[in-house]
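Worksheet: one structure, shown below.
The complex appears here minus one protein chain, its other protein chains still in place.
Going by the order they are written in, the chains are A and B; count residues from 1 in each one.
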Amino acid sequence: MVWTLAQIASEIGAQLVGNADKKITGVGTLQNAKDTDISFLANTKYRQYLKSTSAGCVIVSPDDLAEVKTNALVIDDTYVAYARVASLLYPEELPDNGIHSSVVIGDNCNIANSARISAQVFIGANVQIGDNVVIGPGCIVENDVKIGADTRLMSNVTLCRKVSIGQRVRIHPGVVIGADGFGIANDKGKWLKIPQVGKVIIGDDVEIGANTTIDRGAIDDTIISNGVKLDNQIQIGHNVFIGEHTVIAGCVGISGSTRIGSHCAIGGGTGIAGHIEITDGVQLTGMSMVTKSIMTAGTYSSGIPVEPTRDWHRNVVRYRQLDKLNDKIKQLEAKLNQ
Amino acid sequence: MVWTLAQIASEIGAQLVGNADKKITGVGTLQNAKDTDISFLANTKYRQYLKSTSAGCVIVSPDDLAEVKTNALVIDDTYVAYARVASLLYPEELPDNGIHSSVVIGDNCNIANSARISAQVFIGANVQIGDNVVIGPGCIVENDVKIGADTRLMSNVTLCRKVSIGQRVRIHPGVVIGADGFGIANDKGKWLKIPQVGKVIIGDDVEIGANTTIDRGAIDDTIISNGVKLDNQIQIGHNVFIGEHTVIAGCVGISGSTRIGSHCAIGGGTGIAGHIEITDGVQLTGMSMVTKSIMTAGTYSSGIPVEPTRDWHRNVVRYRQLDKLNDKIKQLEAKLNQ
Partner (left out) sequence: MVWTLAQIASEIGAQLVGNADKKITGVGTLQNAKDTDISFLANTKYRQYLKSTSAGCVIVSPDDLAEVKTNALVIDDTYVAYARVASLLYPEELPDNGIHSSVVIGDNCNIANSARISAQVFIGANVQIGDNVVIGPGCIVENDVKIGADTRLMSNVTLCRKVSIGQRVRIHPGVVIGADGFGIANDKGKWLKIPQVGKVIIGDDVEIGANTTIDRGAIDDTIISNGVKLDNQIQIGHNVFIGEHTVIAGCVGISGSTRIGSHCAIGGGTGIAGHIEITDGVQLTGMSMVTKSIMTAGTYSSGIPVEPTRDWHRNVVRYRQLDKLNDKIKQLEAKLNQ
């Protein structure tokens, strides 16, 4: 793809300072961009590279324009502008039109003519696939699944029976949506499986990262609301509800029946207990351990970062003695107050 | 499926109070059930919904019968009873009889006539598949695998060479059983692979959740005993042994050569070091960190739950000073005891 700066400025609504006819073919970081690349400054720690960059153009905010030695596109939100420019320069690769001959399709499916289905795919019975849906190679779509318009399954995605996916959703390889939740009843020492008969409902504009798993509901449904963004290797238990525009980083585990609000941000490696509620606007830093409901918006943390192993050993010992230490202090206070 | 309450009562051995001819077609929670649904009360916190439920029938214990305004099935263990009723009302969907034409099968396999193998499946050589086994779409079954009767692989399961699976096992999508364990030897600064020549042996009545991985043994075998229930995204290292009827929640990691007893319950996100032993009847709460053997049954925990980030920062600083704090207290005690 080749775009002139004038075209790009027009597409994203930026002010162009420099050569309107300059041709751009790719993006690059300030440090590594070539003359045909466009770059951007969104994080002040990279401002030092503005003067020396070889980029053919830089997207900057008005405050940083004075530092730019090359062409500039000036706009307030430079990161959002960069996202739009990158989408122009790197349109998605698509499989061929239509349905590959190796695809196996069950009875009573309703597949839009504009859908593209790549090779080695399995589609069960009673599946509904909307306009412009793209299904990558090796995907499994079980019976009674619905996929909304403009949604894309990358390669090797598994959608289990009755799962419902909204529009403009993007699901990465290895994702499993709708596997049975972990429902077991103890029957005199042995564990009896509880049939999992609920569904998974995924809203519009959701993105789901590689090897993430979202279990179907036990009775009612598991729900991922519009605009939610999930990173890789996240585990979401049965009957979890996640509110709109919440983002969750990699390796998070959310136990069953927990309700997470809208506009939350959950750091990587966090674990959240089951049957609790996290209200709107909560931020959890990485590796947080959440055992109780959080009903006040704000930022929460837990965990103790690494220290040299020798120090760690000592502090763990002291931690174990905290209760005794507390007793000692009480005794000292008592003596002093005699 | 349609069942009358008389039929259901007879199947599960419950006492029917109400209309024996009432027809039931599904299950529901007390809050959301319809008139044709059956519901249940297993957790006292939902007792408030007994009076107002629209369910056509409720499974309750004798103690709760007085509160029920609709039909009732009375039985001591209501959750186990619910599990049985749900199995009646929601029989599993099966692929068509026989072997789909797209399946690729190696030499010398022994596949029961009653087995069902769905599309896009690969079966290697010398594979043994028992009666009524169901293999979902996209599964990979490598050479020399054995699968016991009535076992079901859902979609997109991978069983590596020589893995042995018992009867009535259920394996969810994305599971990988029998990949090489993490065996490496340091050869003058570079890492040399140790061939992993052991097997994985899975017992009867095991369930394995989506994207869980169980590595093959280095020399001897990795063993998952009868009745074990594993949730999603669990990692089990080479030569681990897990005893009967132990349950493990999602995102747990168990390092190599560790032995876990019977009837244990391991909370989500727990990490367990290698080459240790956990005895029978141990319960670990979520996100536990286990570095040494646990030889006494009981409940164990670790980790510090979240607090507002400002408080967390302060407490982490104090934690790092614990050793110095301890010294100060000693000095105070010495002074006071002069």
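Following the convention adopted for this analysis, a residue touches a chain if its C-beta (ideal position, glycine included) is under 8 Å from a C-beta of that chain, and two chains touch if they have at least 3 such contacts.
These numbers come from a predicted model, not from an experiment.
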Missing-chain contact, candidates A:Val17, A:Leu65 or A:Ala119, resolves to A:Ala119
Per the whole complex, from A:Asp63, A:Asp131 or A:Glu307 the residue touching the absent chain is A:Glu307
Where chain A meets the left-out chain, the residues are 26-29, 32, 77, 79-80, 82-84, 86-87, 89-90, 93, 100, 102, 118-120, 136-138, 154-156, 170, 172-174, 205, 207, 209-211, 227, 229, 231-233, 245, 247, 249-251, 263, 268-269, 286-287, 303-309, 312-313, 316, 319-320, 322-323, 325-326, 329, 332-333, 336
Residues on chain B facing the left-out chain by the touch rule are 102, 104, 120-122, 124, 138, 140, 142-143, 156, 158, 160-161, 174, 176, 179-180, 182, 184-187, 189-195, 197, 211, 213, 215, 219-220, 233, 235, 237, 251, 253, 255, 271, 273, 284-285, 288-292, 294, 298-305, 307, 311, 314-315, 318-319, 321-322, 325, 328-329, 332, 335-336
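Here is the rule we use: only the chains that are shown with their structure count from here on.
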Here chain A maps onto chain B under a C-alpha rotation whose angle in degrees, rounded to the nearest 5, is 120
Taking each chain's centre as the mean of its CA atoms, chain A sits from chain B at a distance in Å of 25
